[in-house]
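Heads up, one of the protein chains got dropped from this complex, but the rest are sitting where they should.
Labels for the chains are A, B and C, by order of writing; each one numbers its residues from 1.
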Amino acid sequence: MSGNSFGQLFKITTFGESHGNSLGVVIDGLPANLTFNLDDLKKELKRRAPGQHKVHTSRAEDDHPEVLSGIFENKTLGTPVTIIVRNTNQKSQDYEPLKSQYRPGHADQTTLMKYGIRDYRGGGRASGRETVARVIAGYFAGLVLPQLSAYAYISQVGPFKLANLPKDHKVDRGEINIPDASLTQQVISFLESCKEKGESAGGIVCLSIVGCPIGLGEPVFDKLKADLGKAMLSIPACAGFSVGKGFDFGHLLGSQVSGDPSAFGGIEGGISNGSEIFLQLAFKATSTIGEKALNGRHDPCVLPRVVAVVEAMAKIVIVDHFLRQAAYASFLPSNTSQ
Amino acid sequence: MSGNSFGQLFKITTFGESHGNSLGVVIDGLPANLTFNLDDLKKELKRRAPGQHKVHTSRAEDDHPEVLSGIFENKTLGTPVTIIVRNTNQKSQDYEPLKSQYRPGHADQTTLMKYGIRDYRGGGRASGRETVARVIAGYFAGLVLPQLSAYAYISQVGPFKLANLPKDHKVDRGEINIPDASLTQQVISFLESCKEKGESAGGIVCLSIVGCPIGLGEPVFDKLKADLGKAMLSIPACAGFSVGKGFDFGHLLGSQVSGDPSAFGGIEGGISNGSEIFLQLAFKATSTIGEKALNGRHDPCVLPRVVAVVEAMAKIVIVDHFLRQAAYASFLPSNTSQ
Amino acid sequence: MSGNSFGQLFKITTFGESHGNSLGVVIDGLPANLTFNLDDLKKELKRRAPGQHKVHTSRAEDDHPEVLSGIFENKTLGTPVTIIVRNTNQKSQDYEPLKSQYRPGHADQTTLMKYGIRDYRGGGRASGRETVARVIAGYFAGLVLPQLSAYAYISQVGPFKLANLPKDHKVDRGEINIPDASLTQQVISFLESCKEKGESAGGIVCLSIVGCPIGLGEPVFDKLKADLGKAMLSIPACAGFSVGKGFDFGHLLGSQVSGDPSAFGGIEGGISNGSEIFLQLAFKATSTIGEKALNGRHDPCVLPRVVAVVEAMAKIVIVDHFLRQAAYASFLPSNTSQ
Partner (left out) sequence: MSGNSFGQLFKITTFGESHGNSLGVVIDGLPANLTFNLDDLKKELKRRAPGQHKVHTSRAEDDHPEVLSGIFENKTLGTPVTIIVRNTNQKSQDYEPLKSQYRPGHADQTTLMKYGIRDYRGGGRASGRETVARVIAGYFAGLVLPQLSAYAYISQVGPFKLANLPKDHKVDRGEINIPDASLTQQVISFLESCKEKGESAGGIVCLSIVGCPIGLGEPVFDKLKADLGKAMLSIPACAGFSVGKGFDFGHLLGSQVSGDPSAFGGIEGGISNGSEIFLQLAFKATSTIGEKALNGRHDPCVLPRVVAVVEAMAKIVIVDHFLRQAAYASFLPSNTSQ
C-alpha cells in the first residue's frame, strides 16, 4: 500500500485525505542553502486553488501553507522539508448522501475493494485535493533549478480546441490557461452552462519545458519520457500522455520526422537533448455529474486548475533526474556538453 | 545512472548492449515452486525475434536463453532467476560507418552527451535488442499469475488503420499481429516497399488485459495507470500511452462516459476494478532510414515485433502490483471482493 | 541527502529538527482497518520522554501527538498515517552559546561540512529528539503484529553491569529499565553524580524479541540481522550491534555453539527461525559534558530512555519483513510452517 513516495534523490512523500485534518508533503533530498519565500509558494498554490474563477467550484479552500520542518531563517537545511495545509472548510455533512454511492470513473468502489474501508466524506486520497501537495513540492523543485521553465496550457476542452498550437514557450494564457482569447470566452460560456446542467468536460493540456539540462534520463526503465509519463499519469483524471508528435507518430513515416528535430519532443533514447520538451496530456471529464454536481461544490472541468499540477510534476521529475545525473558530473570528460 | 531495475517486489534488472557479449535479466522476488518450461520461454522469445517474417530485418538473432541461476530441477527456488541470451551474430563491422554518425530520434548523440562514451557498434542499451530481456521477464511474470492474459495487436501502421477495434479479447492477429486479414495484406505490401526504399513507419498498438485481480494499484504515485504508463513509455520508440478512451476523453463530456463502464479502461482512481484493462500505445517510425537502412538489417517498422514486448511489460507491472497487494490480504475484511 | 525513509512495504519517513516547529512521521504501507488508540500511543511516547525520572534531563518535552492523516473514526484507512508532535518548549536561547562550538562525537561539525548550513539552536536531525518519530512508528507497527513482543533492558551503564542476563522474556525492568533492583539503585546514584559533575556514561542494551513469525528476512542483503543492524545503528549514539552470542562468537568453537540453538539468536542464514531473537547494542556516552552539561538540560546517559526507541525500531523492521513475506504466502506449500 506504500505508493505515496516519488523520486529517487529528490524524493517526495505526500499524505492527507480530502476531508481529513491536513494535506502535506515531506520533501527529502532537497539541497541545503536554498532561499524559501512563503509568498512565492502561496502564489503557486493560488493557481491550483478552487474558487479563483467562476468556472470553478464555488468551494473556497483556504490553502495556508505551514512549514513544519527543514527550513531555518528562510533557508533550507538539507533536512526533510515538510509543509502542510489544513482542511479548514470541510463541511463533511454535504457529502453524507454520497456515503453509499459509488461514482463511476471515480475511486469510491475500487478504494473500498482494495482497502475494505473508505473515508466516505470525500474522495480521500483519490480526490483532486491531493494535488495541493504536488504543487508545494513543485515550488521547491523550482528552487533547485531556477533556469527550468515548465509552462502548461489548455489546448482543448470538450468540443473546443485550439486551431494551432502556439509556437512560443510562454504565451499569454488568459483567465483560464487557454492561449487564445476567443477560445477562452467560448470555453468559459461552455463551462458555465455545464455547471448549470450538472455536466462536466474533459480536455487536453500541453506542456512546454525549456531549460532542461542535457543528458537527463536513466535508460532503460527510468528514461525521461517514462518518468514524466508516470508522473503525469499519477495525476487524478489523467488518461493519456504523449511526447513530441505523440499519437501522430502513428501515421508518420521515418522520412517525415527524421528531418524535424522537434518531432521527438526534446527526448531521444529516453535522454534529454537540450531542446524544448513537449508533452500532451488527456484528462477525462470529472465523474460527479447530474444532480450530485448541482450543489456548486464541484468543478465542471479540472483543466484550468490542473495546469499548475502538471507544471509541478514536470519540475519534480526533472530535478530528480538532474540530481541523479549530477552525481556523475565529475566522471564526465570535460568536453562533454553537460 | 542506475535506471535498469523495475518493480518493487517483482523486481527485474536488465543488462547488455546490442553488440556486447550478452543480454539478460535478473528477476528478484519471483515466488518459489513455479514450474519453468524452456520451450515455452523460447516460444515467447520467437514472437519478438527478428527474421520471422519478410517485413522484418533479415538479421537472424539466435536467441537461445541460458539459465544462470534461480532454477533447480525445473522449479524456481525463490532466489534470483538470471537468464541470458548471447549475441552470436554481431557482425560489428557492418556498423563501422555509423561510428561518427548520429541518427536523429535515436540515442546516439544523447548517449554520448550523457556518458561521454558510447558503444558505437550499435545502439547499446538504446537498441530494441534490449527488449529481449523484458520478454524473458514477462514469461516469468506469466508463471505467477497464469489467469492473467495480456493480449496486444496493431491498430495502425502509417496510413493503414483498423476501421473498428475488435470487441473480443483474443482475436486472430494473423501473420503480423493485425486483427484484420485485408489490412494485414495491405500493411505487408506497404512495409515491403518501405524496406526497398529505406523508409520506415510508426503505428499504434492496442493492449487488452483480462484476468487482472481487483484492487491493484497504489495511490497516489504508483497508480496502476501510472506504472503501466512508465513501463510502456520505457520501451524504445514508444511516444504515447493512453488508458480507456485516452485522448478521446479530450472531447467527451461527463454524461457521455459515466454510463459506459468500459470508458475508464478497467482502472478507476488508479486501481483495477476487475474489468478489461484497455491501453493504446503510439510508436514512432524507426530512425534508421535512407541509405543506412538499405542493407536489409533494419526493421522498417517495429510494431509487429513490439507486441510481445508490450504484453511482457504489462504482465510485469501487474504481477508486481499483485504481490504488493497480496502482502495485505490478511488484513482485508473477508467480504471484500479481492 | 534523502536518507529519512526506512522500510520497503511498511515505509516510514521522519522529519523535524530538534528546535524546529514539529517532529513527525509519515507511515506509508500501514494496513487498513487497524484500530488506533491515542492513549496507548501517548503511553509509548512517555516511555521515551525526558523528565520522567531524576536521572534524566530536567527538560520536560510535552509530546502531544497530533494526527494529520490516515485515520478516520479511529481506524487506519490504508492511506499514509502522519503524526506530529510540536516542539513547544524550545528555549532556543539556552543553546545560543553553542552556536559556534562543535561538540566532539556529535554531528555539529560534520553537519556543517556536509550541508554547508546548520540549525545551530540544537542538534537538528542528529538530536536524540528525532527518535520521538520512531517511537510513534513503532506503536503503529505493533498494531500490525500484536503477537510480536520486543522487550529491551539495560545490561550495563558505565562500570555497572548485570552479573547474569535474565532468562525470561519480560522481566521486571524497575524504574530505569534495569532488571535488577540493586543494580538499579547503584546506577541511579551513579547517574545523579554524573549529572552533578557534568559527566556522561555509555552502556549496553539487550533486546529480546518473541513472537516473530518464521521465515522473515530476505537474503542476501536484506537478511533479518542486516536490517535489524541498520535499524539499530541508525539510532543516535548506537555504536555496536550483535545478534545471538555476538562478539563472544570470536572465541567460541563450532562444537561449543552447534548444540546450542539459542547461540544464533533466532536467526539462521539471515532468516528468522521462530525462536527468541536476541540482540545487544552498545551506546556511547552523550557528547555534551563538562560545563555545557551543567545546566541540567542534558541527559547524563541516554540508555534509560533509548529502550523504547530500540523496541520501536525492532517492531518496524519485523513488520516490514512480515509484509514482504506475506506477499508470497499463497505460493508456499500448505505444509510449510509459516
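Everything below uses one rule, namely that a residue touches a chain if its C-beta (ideal position, glycine included) is under 8 Å from a C-beta of that chain, and two chains touch if they have at least 3 such contacts.
Since this is a predicted model, take the numbers as computed values, not measurements.
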Task = Would you mind spotting which of B:Ala32, B:Leu145 or B:Leu294 touches the chain that isn't drawn?
result = B:Ala32
Message = For a quick check of understanding: of C:Arg86, C:Arg125, C:Arg173 or C:Lys315, which residue touches the chain that isn't displayed?
response = C:Arg125
Inquiry  = Going by the contact rule already stated, which one of B:Thr82, B:Thr110 or B:Ser200 would touch the omitted chain in the full complex?
reply    = B:Thr82
Chain A residues touching the omitted chain (full complex) = 8-9, 31-34, 78-79, 219, 323-324, 326-333
Task = Can you list, in ascending order, the chain C residues touching the missing chain?
result = 1-6, 14, 103-116, 123, 125-126, 130, 156, 158-159, 161, 194, 199-204, 214-215, 217-223, 225-234, 236, 238-259, 261, 263-265, 268-273, 280, 282-290, 324-325, 328, 331-333, 336-338
Key: Missing-chain contacts mapped onto chain B   = 1-5, 7-11, 13-17, 20-24, 26, 28-33, 66-70, 72, 75, 77-82, 84, 114-119, 121, 124-125
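Assume only the chains that are shown with their structure count from here on.
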Inquiry  = Validating interface symmetry: for the copies chain A and chain B, is the fraction of residue numbers used by both over half? Same or different.
reply    = same
Request  = Take the average of all CA coordinates in chain B, do the same for chain C, and state the distance between these two points in whole angstrom.
outcome  = 45
Distance between the centres, which are taken as Cα means, of chain C and chain A, whole angstrom = 38
Note = Taking each chain's mean CA coordinate, chain A and chain B are separated, in whole Å, by 27
Set of chain B residues in contact with two or more other chains = 219, 324, 328, 331-333
